[in-house]
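Below is one structure. I have some questions about it.
Now for chain A:
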Amino acid sequence: MNGASVLSLRNVTKQFGDAVAVDDVSLDLHAGEFVALLGASGCGKSTTLRLLAGLEQVGSGQVFLRGADVTGDTASARNVALMFQSYALYPHVTVYQNIAMPLRLRRLSVVNRLPGIRLLRAPVRNTIADIDVKVRRVADMLRIGPLLARKPGQLSGGQQQRVALARALVRDPSAFLLDEPLSNLDTQLRADTRDEIRALHKRTGCPFLLVTHDQSDALSMADRIAVMIAGRIVQVGSPETIFNRPRLRAVAEFIGHNRMNILPRGMAAALHPAGAMHDLGVRPEDLSIDRSGPLEVQVESFAYHGEETILRLRAADATPLRAVLRGDAAVPPQGGTVRLSAPLSALHAFDTAGLRVTL
Partner candidate 1 sequence: MIGLRRLVTDLALAGPAALAMMLFIFLPVVVVVVLSFTDYQFGARSFDWVALDNYADLLGSRHGRNALINTLIYAAIVIPASVGLGLLVALGLHAIARTMPRVSAVLRAVYFLPVAATLVAMAVAWQMLLHPSLGLINQWLSALGLPGRQWLSDRGIVLYTLAAIGVWQSVGYNMVLFLAGLAAIPRSLYDAAAVDGAETGWDRFWIVTWPMLGPTTLFVMIVTCANAFRVFETVATMTGGGPAFASDTIVYALYREGFVYFKAGYASAITVVFFGALVILTAIQIVVVERRVHYR
Partner candidate 2 sequence: MKPSTVISLGLICLGAVIVMLPFVWMISVSLKTHSEIFTPDVTLLPRHPTLQNYWTTLTQTDIPVYLMNGVIVTIGILVLQLLVSVPCAYALAHRRFPGRALLFGAVVAALLVPFHVTAIPIFLGFSRMGLLNTYTGLVLPFIATAFGLFLLRQAFAQIPAELIDAARVDGMSEMGIAWRVAFPLGLPTVIAFAIFSVTAHWNDLFWPLIATTDPGLATPPRGILYFRDQESGDDIGPLMAGATLVTAPLVIAFLLAQRRFTEGLAGAGLKK
């Protein structure tokens, strides 16, 4: 997986007026890799994607594609594929023509694309036949062969997405960028689509860069995750690293199905001596009710979610906490107090600057 870097940003900065959208960002996408660029809305990840694709020009810094400096190249000059969040399918042409479009634009000159030229020139006919083969192949790979004659308006959301995928993949791009591909989908379709995208990645071997605000997408799909906050990349690592050893408090609060509890220093000393000087983070899943546990909290309310029950608690200094119980566990009475404990390995300490401190 540590193959050559296929697509990279080097110290790229991009400003819009006074606002800095992307701040000195460096990122590498290696051959065969699946990288997720994870961050909240407005953190600059979509801008980063557009810079990689060539839809925006960098303010400063460089963009490399397969070792070549493509910083000044427009999108059409780079061989990078992009799948848009809204799919951006051409509504007036068929699925076939949508998929064929990138091939037609790059392999046929303006003159050769005029209607009827095909009848006159043999080389054009050959190219068109070649394009036809490629389009049908990628359509079969994505199981949309029967839809080729339809128009996008006649397709379901999932089908449209596959057409968008096909259009991006048909020209064997050097890298494939995906902009929030799962946010439009309902929960059931999401899980299926995640698997499909992973399978697609394996099948094509093409490096994927996925931009998302959903941490579970990133954790489940990526080989590496780059976490972006306020225009800067704050941590890059494998999903396990990001999950178990978040470098920043902000990253720790962002990752995880349930938001991590942060006990402010002082109060945190109840859980661990280091808590006198540092904030301590512990995930709701890692807190267990323990009659001899070190942390005493008050039970405010609970919410039953079927597989799990989420307890809303309050520490002595009024810090709100959450703990997760398995669905069949007994729920302590509301208004009462319980004692909690957490294993050492589940504690994350952060200093005043928000940086991780090893316990």
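For anyone wondering why these and not others, all candidates are chains of the complex that A comes from, given by their letters.
Methods note: contacts are C-beta pairs under 8 Å (C-beta built on N, C-alpha and C of every residue); 3 or more make two chains touch, one makes a residue touch a chain; residues count from 1.
Keep in mind the model is a prediction, meaning the values are calculated, not measured.
By the touch criterion defined above, chain A in this complex contacts candidate 1 out of 1 or 2. Within the complex, the chain A residues that touch candidate 1 are 50, 53-55, 74-77, 80-82, 84, 86, 88-93, 101-102, 105-106, 110, 151, 153, 167.
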